[in-house]
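A single protein chain has been omitted; all remaining protein chains appear in their positions.
In this document, chain identifiers A and B correspond to the written order of the chains, with residue numbering beginning at 1 in each.
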Amino acid sequence: MNSNPRVQPTRRSCFTLIIALLAAGILLTAFAPVAAAEYPEREITVIVSWTAGGGTDLITRFLADLMEKNLGKPVVVVNKPGGGGLVGFNQIAVAKPDGYTIGVTTNSIILHKYAASSYLDWRELAPIALHNNDPAGFTVKIDAPWKTIKEALDYAKANPMKMRISNSGPGAIWHVAAALLGSKTGVQFTHVPYGGANPAAVAVAGGHVEATSVSPAEVGTLIKGGKLRLLAIASDKRDPLFNDVPTFKESGIDFVFGVWRCLVAPKNTPKEVIAKLENSVKIAVNDPKFKDFMTKNGFGQAYLGPAESAALMAQNEKDFEKIVPGLGLKKN
Amino acid sequence: MRNNDSVSTLFCLCLGLMFVGGGLKMGLGPLNAPGPGFFPAVIGGVLSSLSAALFVTVSRKKGPPERENFWRQKRSWVKVFPSLLSLFFYLAFLDSLGYLLTTSLFIFFLLKFVGKKGWGASILMAVIVSLGSYAMFRMGLGVLLPKGLIHL
Partner (left out) sequence: MESLAGLFYGLGITFQPQNLFFCFVGCFVGTLVGVLPGLGPSGALALLLPVTFALPPSTAIIMLAGIYYGAMYGGSTTSILINIPGEAASVVTCLDGYQMARKGRAGPALGMAAIASFIAGAISLFGLLFLAPPFANFALKFSSPEYVSLILCGLILVSFLGSGSRLKAFMMGALGLLLGTIGTDPIEGMERFAFKIPYLMDGLGLIPVIMGLFGISEILANLEEEEFRGILTEKIKNLFPTLRDWKDSAWPIVRGTVLGFFIGVIPGGNTDISSTMAYALEKKVSKHPQKFGTGIIEGVAAPESANNSGPSGSFIPLLSLGIPTNSTMALLLASLMIHGVTPGPFLINQNPDVFWSVIASMYIGNLMLLALNLPLVGLWVQVIKIPYAYFFPIIFLLCLLGSYSIANTVFDIGVMILFGIFGFLMKKYAYESTPLILAFILGPMFEEHFRRSLVLSFGSFGIFFERPISAAFLGLAILLLAVSLLGPLIKKKQFEIIP
């Protein structure tokens, strides 16, 4: 660096200026009042572990919008599909537990333990509120040769591994549901994984797979559009939206299985933050707009707070341990 | 280019083999349900093969290996190296010193010592740019920037 004698005095004064600025900065920090941080201070990110357009995605987006209205800060939904939800679940678990990153989990998180090659312990996430319950279904293309569930299952039984059934990811709810159905009826399916319920449904519509086990609500659009046919529902009672579709029970198969969806946060998120979030969700699910949305689209409504959700998850773990390992879905 | 190409192809060859190894460890899986290791192993193999092929082609070429190498050229170091250092500085100190301070120092350094501008201009630009960008990103777009030492 060339030293110009004419520049020297300026250099020294500039040096002084910098030192002064630094000192001022440090002093300001020492005396600056710490603003009481009122949660939420900024936008909240909600991680959805499946592709956009599926059940979890749509419900969460609607919920997020209502929560935003009552929290006063943006609530942004982000999709992180993959691994049947595992990718997204992991993302939630490793996020900073400050309440600004939350997500949605389903009972897939517990199913993974017994049905997938890797899993995240559900205790790594702190439940906020369970807000939905949906049964599995059996959906085929509209022009498929099977008009009833019996016809479809008979074909599948006679042709082991030939019937391809799509799901929203390996080890996730619809995969296990299909496997469970298979074991109860003595059928061997080939399970084809997709990133979410939406692509899984589209695959049936396009004729690339023979059936899907995702919930009726998630194939509603394509059914209305005349591309798919719902053959049976895995619930106790018939769905009001699909009145003419029998349950599996009615068809003689004791198959009742479905998903629940729960808003969660990373494990160590402060209790007050969780309480605030739970409150926000409670207000949102009681909003008539939400109820209307859920009913119109065929999504089941349910509600459980943090403690009850945790209890349900613990119970699920015990139940799944009994029925899922026998399906042989776990690879290692 | 001979020397350069030999070095670079060997590097790519090693990279490819690393992925092949990693992929095999993860498991290739059966053919009707390929596992996580399948893709990295296969593509790693492709990279390694291509690198080996190029290496062989280059070695066969006749001609003097060039001495002139960009690592040795002074011009590569005069401005590039300090600039790189300043980038690492930014990375290292952004969280601790905060946005305003780090950015000011960063801009100042680049203008004064790489751009060879005068003290006045450098300091002025440093302050303007850091305050201006802070206003634009933090207040205009709501992007959260580290507060560090200077709280605003």
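Annotations
Note that a contact is a pair of C-beta atoms (placed from the backbone, for glycine too) under 8 Å apart; a residue touches a chain by one contact, two chains touch by 3 or more.
All values derive from a computational prediction rather than experimental measurement.
From the set A:N90, A:N107, A:T139 or A:S309, the residue in touch with the chain omitted from the display is A:N90, counting the whole complex.
For chain A, the residues touching the absent chain in the complete assembly are 43, 51-53, 57-58, 61-62, 64-65, 68, 74-80, 82-87, 90-91, 94, 116-118, 161, 164, 169-170, 190-195, 198, 202-203, 205-209, 221-222, 224-227, 293, 296-297.
Although one chain is not drawn, its touching partners on chain B can still be listed: residues 1, 4-5, 7-8, 12, 15-16, 19, 22, 26, 30-36, 38-40, 43-44, 46-47, 50-51, 53-54, 57, 70, 73, 75-76, 79-80, 83-84, 87-88, 90-91, 94-95, 103, 106-107, 110-111, 114-117, 125, 129, 133, 137, 141, 143-145.
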